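Here you go, one structure.
A single protein chain has been removed from this complex, and every other one stays in its place.
== chain A ==
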């Protein structure tokens, strides 16, 4: 896929620190959770950028910053050249129409007192000019059909659906305004494989039809690979490796990416006893107090003294054609393809 020159979304040095406070009456700030800590990336029209990384590494916070649902500590998010973090009021509302989100948690992201029709149709209430009032019910039913839900269930409530069914409701709502950018935060994680395939085909179909750009966050690396043109791997608030899908999946150079790939279960039981795995020990360190130097060093089997002293920058390194944030970046033959 040849990327056109002008990115639709430009993220520069984006930082989000959540204040950590202590005290009940008088709150004192005692530190900060460095949820997103210096992320830069571009997204082009019609392109899909996959984002993978461990729980708590800042993927959802990044998504919320891009949507201006959170105010960044510093950095910029330009959509078609205009910085959404500095936009307010009617202008912000207009920009938001263009960047929609499909949420992560099907259990809490839907208002339990609204019918499915109201939930999916809500964007039409906020942006009244998109579909005339009389056509909304039909439009909502079309959207339900498109995500694999029964259009006759338009008057039901979220609790009457299973977890997977509820996620489809969120996807239908994200598609409603036909935005140019859709941020999908774990959109198919709760779906069974047959519907997952339908939804991914649907996302790809909509993408080529309307030249949509996607940021696609998921923990299923084979799903991310299938849909992404490029993939960003995040660890503790930073991008540690960024490349075309084949770079990341076949020639990863960052130890974290290598561990991540080797942990992916292969959907084939043949030879499962022989499979080699890099199983990372422990959990990621707290983002309130990240390790000095390279943040991965507390779990990295290659760590040297320099890793504690110098932050490895995300840059292209010798022997590889895509950027990696490791002092000792190199292709590891033990990590296979997926």
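Rule of thumb we're sticking to: contacts are C-beta pairs under 8 Å (C-beta built on N, C-alpha and C of every residue); 3 or more make two chains touch, one makes a residue touch a chain; residues count from 1.
Definition applied: contacts and distances are computed from a predicted model.
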Report summary line: Answering from "ABC transporter ATP-binding protein", "sn-glycerol-3-phosphate transport system permease protein UgpE", "GMC family oxidoreductase" or "Sarcosine oxidase subunit delta": the UniProt protein name of the missing subunit is "ABC transporter ATP-binding protein"
Query raised in the report: From the list A:100, A:196, A:253 or A:324, which touches the chain that is not on show?
Result: A:196
Report summary line: From A:225, A:254 or A:297, the answer for touching the chain not displayed is A:225
Query raised in the report: Of the residues A:29, A:150 or A:321, which one touches the chain left out of the display?
Result: A:150
Query - Where the unshown chain meets chain A, residue by residue - result: 52-56, 107-108, 145, 148-150, 152-153, 156, 160-165, 189-198, 200-201, 204, 219-223, 225-226, 245, 249, 259-260, 263-270, 272, 277, 279-280, 282-284, 337-338
